[in-house]
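Quick one: structure below, then a few questions.
With one protein chain withheld, the remaining protein chains of the complex are depicted in position.
We just call them A and B in the order they show up, numbering each chain from 1.
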Amino acid sequence: MALYIDRFGEAKIIHPFQGLWHLYKLNNAAMFGLLILSIVVIVLILTPVFAPYEADRQFINALFSPPSWAKNGHIEYLFGTDELGRDIFSRVLIGGRTTISSAMLVILMASSVGVTLSLLGTSIGGWLDKSISWFFELLLTFPSLITSLLVVALLGPGLFNAVIAVAIAMIPLFYTTTRSETLNQMRQPYFAAAQLDGAKGLRLLTSTLIPNISNPIFIQFSLSLSSAILEIATLGFLGFGAQSPQTEWGTILGESRAYSYQAPWVIWLPGLSMFLTLFAIKLVTDGVRETLEYDQQLK
Amino acid sequence: MSGPILVTSGLSKSFQSSRGLFKKPLTVQAINNISFTLGQAETLSVVGETGSGRTTLAHILAGINYPDQGMLLYKGKPVSYLQKKDEELLHKKLRLIFQNPGRTLNPKAPVYKTLIEPLHNNPDVPQHEYRKRINQILEKVGLRPEQSHWLPHMFSGGQRQRIAIARALVSSPEIIIADEPLSALDVSVQAQIINLMLDLQQKEGVSYVFISHNLGVVQHISDKVLVMFGGQLMEYGHIDDVFNRPGHPYTRALLASVPGLKRNALKQWRQTQKILTKSIDTHLGCPYVSRCPVATEQCHHENPEHTPVDQQIVSCHHAGNI
Partner (left out) sequence: MPLLQIEELNVSFPGLNGEIRAVSNSSLSIEAGEIRGIIGESGSGKSVFAQALLGLLSPTAKVSYDYFSFDNQLITPGNQHIVTQGSSIIFQDPDNSLNPSKTIGNQLHESLYLHHPHASKDFLKEQALSLLQDVGLSSPESLLGLYPHQFAAGVNQRIMIALALACSPKLLIADEATTNLDMTIQSQILELLTRLSQERGMAVLTITHDFSILTETTDTTSVMYCGYILETSSTETLLTHPKHPYTRALVNSIPQLGLVKKSRTHLYALPGSVPPADKIPVGCPLGPRCPRAGRECVKLPEMTHKDNHHFRCHFPIEFNLWEDQR
């Protein structure tokens, strides 16, 4: 429940999400990011509608066709074609789907494992908790790319293995964020008060702990989304992630790298799309974080 | 009901703080040998500076911490800290109101959820009665039942303190320990809360252990007073006895520091700031020796006993002679 004063000065009780949305709307940069992100999301969801061709369909007589707005471009190949005559626009859309959905899968996996392990650890306590947290903090000192490369080297290349690798690399982040927030909450006076009232175990967890750590975890979630996208794409770029004919942003960039002098659009158009998406995600994430912080301040 | 409801004797607690790998950990004696009795519908005030151990005492009484030594008798029966049912009983009948009301309510939970918590472990109240009971208690503390689904930040500071008092009342306690309940409140609201606490005492027969540094309020609402310094009992007795004929130098210094009728009479008992730097108190003598105007050699080495002087208990080597 949030207390909201509308423009006539009347106080109303509205759902907390509505209150947060009103705050979010005040942030222009965040709204802009949200606009771009919505476009991206709609296009990616409706890819079957928007993409004119399949990702691996080759047009032999239109190899290296420049983008449609260039001198020799054709309108049926909006972003042009690559070295095998494949339509870049379709590849960007389909590849984007792959990259982003893999990234979301990564985040879901990493967060569920990380958060659960952390909660279990702090509930059990003792040396087990201390050793697990020491292990994860150690892991955190490695750049997550190194960790994911190591795992992928063990498992072998492929999109599925890349997802597993990046997920494993991101677990420590969720673990430590949850843990530090949990420890912070356990120090709060209302936590002790709830325990005095008789709350313990699962009840204490669900009523007092989880509502108060859900905000920081959610923020970590959104922050990690862009990292996950980048890492999946990096692995693809290096050749360890999705293998062709699978289409994925990183793989597209990696394969076409050699032709970047002859046909630069092969690189910069997919790259630009990736950049735009990540930029929009960053704006939205920052906006969400600022909104939540501002909301906290108002209280 | 005859007989005191709460008797404590010789409560002591010390804390260890580590000083790194190579030094022995530091033992800080938080409270030492505290004894008092509390009757039904009585108010005992605990007066002392920050660091005098009064919060530790409150925590021990409320069951957050366990004493190293000493005994606690509730209605004549000793409370053993090892027995779980004793602990649960203590948590129900002895409730604590924390110092800062804004921080002790879960910011994400509507108020009624916080208030319902003690009822979950209370077999006396069946589930369908929860609502009714919460509404009753909210009205008792001067809040409206419709406000029970609000979040804590929608209330003012004074209202939050009322909610804290409501939470303490939910399990029908007999003793409420209030740790500086007024200091976070505006002055005009403090009077409201004092009136509320007095009302509750009259109507429900609640006893209070009231921790405060405001001597005027203490004089107004207390029956007995316990003066603490450095974790030890300095003086203990009925409020009129202690405030009209203070026996301990520290009590005299306290009374001399507040503007009032006693101030000029007790001028000579003003504390002298002898030691300017913070030092860790490891000596065995009286804890007040660093500030006492009449400290002697004995006071540095020997801890004074609890001596009865006039009608009260004073812990001083020179008790009765000053």
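Quick notes
Basically, contacts are C-beta pairs under 8 Å (C-beta built on N, C-alpha and C of every residue); 3 or more make two chains touch, one makes a residue touch a chain.
None of the values given here were measured: they were computed from a predicted structure.
Shown chains touched by the hidden one, complex as a whole: B. Set against the missing chain, the residues B:12, B:159 or B:232 yield one that touches it, B:159. Of the candidate positions B:195, B:268, B:296 or B:311, contact with the unshown chain belongs to B:195. Against the chain not shown here, subunit B presents residues 49-50, 156-159, 186-192, 194-195, 198, 213-217, 219-221, 243, 253-263, 270-271, 273, 275-278, 291.
Going forward, only the chains that are shown with their structure count from here on.
Here the CA centre of subunit A is 51 Å from the CA centre of subunit B. Taken in their complex, subunit B has these residues touching subunit A: 62-64, 88, 91, 95-96, 98, 100, 103-110, 113-114, 117-118, 120-121, 149-151, 153-154, 167. Subunit A makes touch with subunit B in their complex at residues 1-3, 13, 188-190, 192-194, 196-199, 203, 207-208, 211-212, 298-299.
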